[in-house]
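To start, the structure itself, in structure tokens.
A single protein chain has been removed from this complex, and every other one stays in its place.
Every chain is named by a letter (A and B) in the order it is written, and numbering of its residues begins at 1.
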Amino acid sequence: MKRVLLLSSLAVAGRAQQTAMDPAGAPARSIAHLGLFFLALLTAIYIVVITFALLPLMRRHRGIDQEPLEGNHRPSDATETRMAKRIGLATVATILILFGLITVSVSTSKATSGSPPRPDSLVVEITATQWWWSVRYANNDASRIVMAANEMHIPVGRPVMIRGTSTDVIHSFWVPNLQGKRDLIPSRTNIDWIQADRPGRYRGQCAEFCGLQHAHMALWVVAEPPDRFEEWYSRQLQPAADPADPVRQRGQQVFMDYACVLCHTIQGTQAAGQVGPDLTHLASRLTIAAGTLPNNKGNLAGWITDPQSIKPGNHMATVPIRPEDMQPLLEYLESLQ
Amino acid sequence: MYLRCLRNLHSYRLLSAGLCLLAFSACQREKRELRPSPTRLVVFSDAARQSDIQPGGRQSQPVVANPSHGSAYEISEGARLYDWYNCSGCHAGGGGGMGPPLIKTDWIYGGEPANIFDTIVKGRPNGMPAWGNRIPEYQVWQLVSYVRSLNNLEPTSATPARTDTIQQDTAGLRPRPTGVASSGVTK
Partner (left out) sequence: MHIKTAPGIAFGALSLGWLLFAQIQNQPDDGQWVMPAKNFASTRFSTLTQINTSNVKDLKLAWTFSTGLTRGHESAPLIVNDTMYIVTPWPNLLYALDLKQPGGTLKWTYSPSPSASSQGVACCDVVNRGGAYYKGRIYYNTLDMHTVAVDANTGKEVWKATLGDINRGETLTMAPLIVKGKVLVGNSGGEMGVRGWLAGLDAENGKLLWRAYATGPDKDVLIGPNFKPFYKQDQGSELGTKTWQGDQWKTGGGTGWSWISYDPELDLIYYGTANPGPWNPDQRPGDNKWTSTLFARRPDTGEAIWAYQTNPHDVHDYDDVNENILLDLTINGRLRKVLAHPDRNARMYIMDRATGELISAEPFAFENTTESVDLKTGELKLNPSKITGSKTVRDICPAAPGGKDWQPSAFSPKTGWIYLPHNNLCMEFQGTQANYIAGTPYLGAKVRMYPGPGGHRGEFSAWDPVKAKTVWSVKEMFPAWSGTVVTAGDVVFYGTMEGWFKALDARTGTLLWQFKTGSGIISQPVTYKGPDGKQYVAVLSGVGGWAGATVAGGLNAKKDGTAALGFGNAMADLPDHTTKGGMLYVFALP
């Protein structure tokens, strides 16, 4: 069942991918190149070593019925010296190669992590919480700050600075197509940057074991052309529209009457809880429950009714919503575009 | 042997019951009921007594047992909800503030699990809000267990030895309160 869900979530996501071997941006590309370089070099070394290991087997042994090699056989001094030189050379070469690899690895890591190279980067604050991601787009003009959850949109071709932290345990931010892993540590802010050179949907995953639902802590990065990103951004800036029809109005009332209002924010309403994901634009997202389910009405109903069967141990309360209240609530949530 | 073990489970103070008991009590401590049973999702259950007098003699059954009692998981969930639902805003870490302290020996409205449950669900006239119909019942019980654990009314095997909040750092230059003479003019 779960596999089906996961597969369908991938299907929903379209050109979705999660692989470090298909980099979509500069940092990931450097990391991928580094990987390929390691692979190529070490393969070459492997071949050389194996070749040297196999050579003696290929060599014809002189006089098989002469004296045995065991016992008091001593190679000549010349052989001894020759062998010592070769082993010494191989050791020096190994050390040099290892140092070389360290240098390349460290310099790549320096070049790809930390602050982005350009000052005009977008700044996104990621706060990891058991077991979802809060996303806040920083802005000097506070009224232009956007809140999102479990999904971040980024403009293609522009570096994005990630300022990451955690509210509970250590998590790790990892979108393999865009960047390596970066630990998110409570009460600290770690900085990294990503960049997407082509549009696409890239799956991210918590990469540091963080409790029961670590595996179901995913994040989608949607890279879009700048104009489409701006369009998305300005939509996200809007508060939720007041529900127009009576069913949705009832749904909003249901949201405010039950426990929902204690944990979630819907901008433009009195719901301003912050311990759960911001739901102002819930319906615009690809997935619910941090990448666990594709976002559709049926899944939303299942998630609200019995979150503990979908993600056992997660912090969404099992709220006993009366059947007649469920449909209006879903209608309302589905209208939060 | 098995039966004896089971009997021992009810008295957590028996330390001498051997390996079997240890294994069993540890299991109970760690038990997680992640999907609350439908009966526990009822938002309100009438329960608590406010008096020690029960006309017609004491009843043999407790009014309502706390389903979260003795569970480390439920108590830690209670601790999380205690912050999430802003209990800590009024009652602080149990020392109190806008609301009365929860670390105490005297309870204004009773300290039995059912009393605390009632206090949370129904509220109390002098300021305690009524959380009924908002917080699901299983979470109220988790809060009840956490509040009782502040007073060592939950088995110590189920309560953490330390908290996650800052501890006072007494080292360094931190000045301590000293008796200051009531008057002494300084320039």
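The rule we apply is simple: a contact is a pair of C-beta atoms (placed from the backbone, for glycine too) under 8 Å apart; a residue touches a chain by one contact, two chains touch by 3 or more.
In this text, all values refer to a predicted model and were calculated from it rather than measured experimentally.
Chemist: Which chains here touch the chain that is missing from view?
Modeler: It touches the following shown chains in the full complex: A, B.
Chemist: Would you indicate which residue among B:Q54, B:N86 or B:S157 is in contact with the undisplayed chain?
Modeler: B:N86
Chemist: For the chain left off this view, which of A:G268, A:G298 or A:P312 is in contact with it?
Modeler: Per the contact definition at the top, the residue touching the missing chain is A:G268.
Chemist: Provide the residue numbers of chain B that touch the chain removed from this figure.
Modeler: Interface residues of chain B facing the absent chain: 83-86, 88-90, 92-101, 103-104, 123, 125-129, 165-166, 168-169, 173-187.
Chemist: Name every residue on chain A in touch with the hidden partner chain.
Modeler: Against the left-out chain, chain A lists 138, 141-143, 145, 147, 165, 167, 187-188, 239, 261-263, 265, 267-268, 270, 272-275.
Criterion: only the chains that are shown with their structure count from here on.
Chemist: Nearest whole angstrom, what separates the Cα centre of chain A from the Cα centre of chain B?
Modeler: Each chain reduced to its C-alpha mean, chain A and chain B end up 38 Å apart.
Chemist: Considering only the defined contacts, which chain B positions touch chain A in the complex?
Modeler: 32, 34-36, 41-43, 80, 84-85, 133-136, 138-139
Chemist: Spell out the part of chain A that touches chain B in their complex, as residue ranges.
Modeler: 257-259, 262-263, 275, 306, 308-309, 312-313, 315, 317-320
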